[in-house]
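After the structure tokens below, expect a handful of questions from me.
The complex appears here minus one protein chain, its other protein chains still in place.
A, B and C are the chain letters, set down in written order, and residue numbers restart from 1 in every chain.
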Amino acid sequence: MEEFSAGSALSALAERPGEGGITKEQLLLSGLTHSVPNAPLQITKQTNVTPGLRYRNLGKSGLRVSNIGLGTWPTFSPNVTEEQAEQIIVLAVESGINVFDLSEAHSGTRAEVELGRILARRGWKRTCYIVTTKIYWSTRSEERGLSRKHIIESVKASLVRLQLSYIDVVIVHKADPMCPMEEVVRAMHYVISQGWVMYWGTARWSPVEVMEAYTNCRQFNCVTPIVEQTEYHMFCREKTELYMPELYNKIGVGLMAWSPISMGLSQGKEEGSMQLFSRSSFRNKYSSFSWTEDETAAANKDGYGWMKERIQPEETRRQSERIRELNAVAEKLGCSLSQLAIAWCLKNESVQCLLLGASTVVQLYDSIQSLQLVPKLNTNMVAEIERILENKPSRPPMVSTLALR
Amino acid sequence: MEEFSAGSALSALAERPGEGGITKEQLLLSGLTHSVPNAPLQITKQTNVTPGLRYRNLGKSGLRVSNIGLGTWPTFSPNVTEEQAEQIIVLAVESGINVFDLSEAHSGTRAEVELGRILARRGWKRTCYIVTTKIYWSTRSEERGLSRKHIIESVKASLVRLQLSYIDVVIVHKADPMCPMEEVVRAMHYVISQGWVMYWGTARWSPVEVMEAYTNCRQFNCVTPIVEQTEYHMFCREKTELYMPELYNKIGVGLMAWSPISMGLSQGKEEGSMQLFSRSSFRNKYSSFSWTEDETAAANKDGYGWMKERIQPEETRRQSERIRELNAVAEKLGCSLSQLAIAWCLKNESVQCLLLGASTVVQLYDSIQSLQLVPKLNTNMVAEIERILENKPSRPPMVSTLALR
Amino acid sequence: MEEFSAGSALSALAERPGEGGITKEQLLLSGLTHSVPNAPLQITKQTNVTPGLRYRNLGKSGLRVSNIGLGTWPTFSPNVTEEQAEQIIVLAVESGINVFDLSEAHSGTRAEVELGRILARRGWKRTCYIVTTKIYWSTRSEERGLSRKHIIESVKASLVRLQLSYIDVVIVHKADPMCPMEEVVRAMHYVISQGWVMYWGTARWSPVEVMEAYTNCRQFNCVTPIVEQTEYHMFCREKTELYMPELYNKIGVGLMAWSPISMGLSQGKEEGSMQLFSRSSFRNKYSSFSWTEDETAAANKDGYGWMKERIQPEETRRQSERIRELNAVAEKLGCSLSQLAIAWCLKNESVQCLLLGASTVVQLYDSIQSLQLVPKLNTNMVAEIERILENKPSRPPMVSTLALR
Partner (left out) sequence: MEEFSAGSALSALAERPGEGGITKEQLLLSGLTHSVPNAPLQITKQTNVTPGLRYRNLGKSGLRVSNIGLGTWPTFSPNVTEEQAEQIIVLAVESGINVFDLSEAHSGTRAEVELGRILARRGWKRTCYIVTTKIYWSTRSEERGLSRKHIIESVKASLVRLQLSYIDVVIVHKADPMCPMEEVVRAMHYVISQGWVMYWGTARWSPVEVMEAYTNCRQFNCVTPIVEQTEYHMFCREKTELYMPELYNKIGVGLMAWSPISMGLSQGKEEGSMQLFSRSSFRNKYSSFSWTEDETAAANKDGYGWMKERIQPEETRRQSERIRELNAVAEKLGCSLSQLAIAWCLKNESVQCLLLGASTVVQLYDSIQSLQLVPKLNTNMVAEIERILENKPSRPPMVSTLALR
């Protein structure tokens, strides 16, 4: 896969000199970069190119995305001011990130409204950034099933909130077994043919559901989806590592990944990460983490209450052991455990865009530095991590019934 | 078929507190609920969920409709004031009904104008309700045959009258043997692809005509119809019970039903219902009741004059006997005959949405209570009713011409 | 073919009482109806239904056209005032005619501008009339070949001139051998899918060209043409009688016909008609009369100068004889030769709409009366006319080359 280095994006953006947000230099000088147990990487030589940032085609489409994107979920959360959020967005743009992923999960529709305001205020060229947003639905009320009506109404509402004339990628969050796939692909084709949307993708769909969408697109001459958004991290590997490459090769559907760690949900507390990882390991293979309204509503009640979920004592012990060993690896590399976890995801070629989340500028800055770790994850290092994780996924062998005779 | 309980729809609608129409409590307190011979059901425990109200996918589409909808024909009739009509609409919405079905039959285009005004005044979220309206045509004048011109002109005119930017479902009322099916499906696809309409369906089409439409959609890559509207009641069963399930299973066309009783055309007078039923039993198998302009124009001349139509004496006697026995069943269940008739329709799984009509708030309220009767229609009760009706439809056996040799 | 009688169209139009144009009664009273050698038919009993006026589906489309339409070419000619033109249009509408056919041939774009103004001024319901206009092109200049560019620009310009939001039928005048048929059908489909046009048709295309268009429509899933406009009269019969029925039966393309006589080009001078007929008999089989700009430009130079074209003496003598005999038939029927010629065209079932032209109200009125002649053209009468004409077309026998061996 051909890649393109950043740099000219920045100059393209330098339309309004003197108006840009904080620079990395300012950040370093301001002392904002604190020291945590495993001190995060610091770029020594400042250039206007973020080391390790690359642009890749998303799926087999022509759309070029930065290998890291900004997942705005934590950014537009209630405890981040609009000013702080804007600074995070500015840092992302100045670092060469061109993907902004929106999610209703925590912030509801506020994320779209605020991002729209920031984009309008900054006046960046529309050609320079990519906005991805989602269509949510739930089984809770009659108005929210996936349907032509819901898809069209959702997209129109998002456009209004974002103050944009089109969204780059609209992601359908979960497949609805009650809605025929033909209706979904025709509705997505409709919003694209109206000029409201450029591309479409899916999130939390099974590989078979993605294939079904593709088949329906081919049958009805509709535009095919280009991306599946999925959770991916050290303890949630099966879908990304076993099934997504096949989808990419056969039907050109790419991968945009996020994880509790890359989204900053552990908020720097290594203990949090650990529990997050621990819990993850017991969930189903396609998506271990939930950000549907249903579940997050419950989670919101007592903060990250679900983290306190009872875990088997024996598994807890082994998981703690693994976290300790991973911490040792991170220390050896001179980075934090979060940075290691992010770099480990980026190492996977199938991940065309890893979503980073941040509720502070510093957090995003630290996460971005993970890009520089990737080259250090050589064969030995990767093997070492596999040894610790003991969870390299593999497909079960095909059992021939003939063999049983 | 998965179903969804109501409730959140109400909270979604609770955007303008203090503005809602009358509540069920107010209704009960106001003494508006009168007592009729067979006193209608009263809900004892008031919650904001209407017992028995469910949401179902209409046909195999993703569109979720309440299992009862409001047929606005009697609501926007000349002897109902606009204020009364609004109260009926409000009760429907607050009961969780999300379907408003419009018909030109009696009220002409006034229904669309008035419903449009009410929707605009109330400011309900567009996502919360579903408007279905119809395309009528007649053989009377040159301007009204079914044609691309007529379909597009009708839809545009409806949008203007309704003050909406799109209609949820447009129903083509009767197939026109003179208009090629390709033209009809292309025109329906056109109004959908213009964003003026979300879905389309048919009314009073034969199963073969629906199949022909479906075939043409497949041939020309057009959006398929999702619903056939048909008359259904104890004395008009054949099409609904014998043919619609096959259409649902094979091509996903669902069923929206109405009957003279559920539409409140008998207006509480059991005598009226009886005559209605009696007359119905002599009509053709697909639709016994007529609401084309042609026939209703004649009917309007002397009110429900056609009810006085001569019926064979012997049949009249047996029909009276059946009505008497059904009344006895209703009494046993503690409901009115109308409520029994409605519940009996709702019992049929094929009926995804039964249209209720009402010219008063009380009438609608009484009809809605029928939802609670459905569970009481157990096997024994159903068998009892079948014994009374003596008209369970069955397909004639296939006669092989080979056997005749 | 089912037909529908006029009448309700008139009442539908009676939206602005007191505003209508002249009525047939007024016409009779005013003494406008003059007497010519063969006095035109007078309707004795005045009703608001024009006797013999029928509505038919155009081709196998759903569009219902009156069996006579108004060809506005002579109406919007330089020597007719705008007021006179409006009176002609009003008479047409009040007679139940719902088709207005526009042509650039003589009046250029003025016809569209004037008709647009009259339609706007009268405020007739858009659903009540059908406007057909044409796309012309010529080999004279580089800007006029048939092309996507030309088609789209022409339709847009017509809409502006007509002050309409859509044209009912756009007719492509002549096929362009230099423009691929795929481009033509895609462009026609485009203007239809934009909502600018309802249907499309052709004029002066050979049957093979119409079939080619149909084939391309099927190949690229485009809307098929519904009508071919062609010249048809006693001395130009081959295309209409031999080839058009096949196109109707196989691909649903109907027939809208015009002739020099029905268009009033002979202007009541029987001598003119005769010459017109005479000349026509020598032209090619598909279209004997020319109304391309090229030829009419030449014709305009010296009025109907082309009528003076040299005709073989012997043929002239026989043609004169035929005209004399036809005049005798007309006299027997109590009508003018023009009326006989019009009725003879209307007698042909394949002609779904015969275009009448008129530069005066009286002329149109006289032509409309021809409708009442049709039933009088019984088998004997038709046989008599065939005997006079001696030109009943027949397809040459298929010659098998095998037989020649």
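In this text, contacts are C-beta pairs under 8 Å (C-beta built on N, C-alpha and C of every residue); 3 or more make two chains touch, one makes a residue touch a chain.
Given the structure is predicted, the values throughout are model-derived calculations rather than measurements.
Peer 1: The chain left out touches which of the shown chains?
Peer 2: For the complete complex, the undisplayed chain touches A, C.
Peer 1: Looking at the full complex, which residue from C:Gln163, C:Gln194, C:Asn249 or C:Asn391 touches the chain that isn't shown here?
Peer 2: If we include the chain that is not displayed, C:Gln194 is the one touching it.
Peer 1: Tell me which residue among A:Asn57, A:Ser103, A:Ser147 or A:Gln372 touches the hidden chain in the full complex.
Peer 2: Answering carefully, the residue with contact to the hidden chain is A:Asn57.
Peer 1: Give me the subunit C residues in contact with the hidden chain, please.
Peer 2: Touching the chain left out of view, subunit C contributes residues 139-143, 145-150, 152-153, 176, 178-180, 183-184, 186, 190, 193-194, 220-221.
Peer 1: Touching the missing chain, which residues of subunit A?
Peer 2: Against the missing chain, subunit A presents residues 2, 4, 6-9, 12, 55, 57, 60-66, 96, 98, 125-128, 130, 168, 193, 195, 198-199, 221, 223, 252.
One rule holds for everything that comes next: only the chains that are shown with their structure count from here on.
Peer 1: What is the distance, in whole Å, between the centres of subunit A and subunit C, each centre taken as the mean of its C-alpha atoms?
Peer 2: Comparing mean C-alpha positions, subunit C is 66 Å from subunit A.
Peer 1: I'd like to verify one number: the distance from the centre of subunit A to the centre of subunit B, where each centre is the average of its C-alpha atoms, in whole angstrom.
Peer 2: Roughly 46 Å separates the two chain centres.
Peer 1: Among the residues of subunit C, which are close enough to touch at least two other chains?
Peer 2: none
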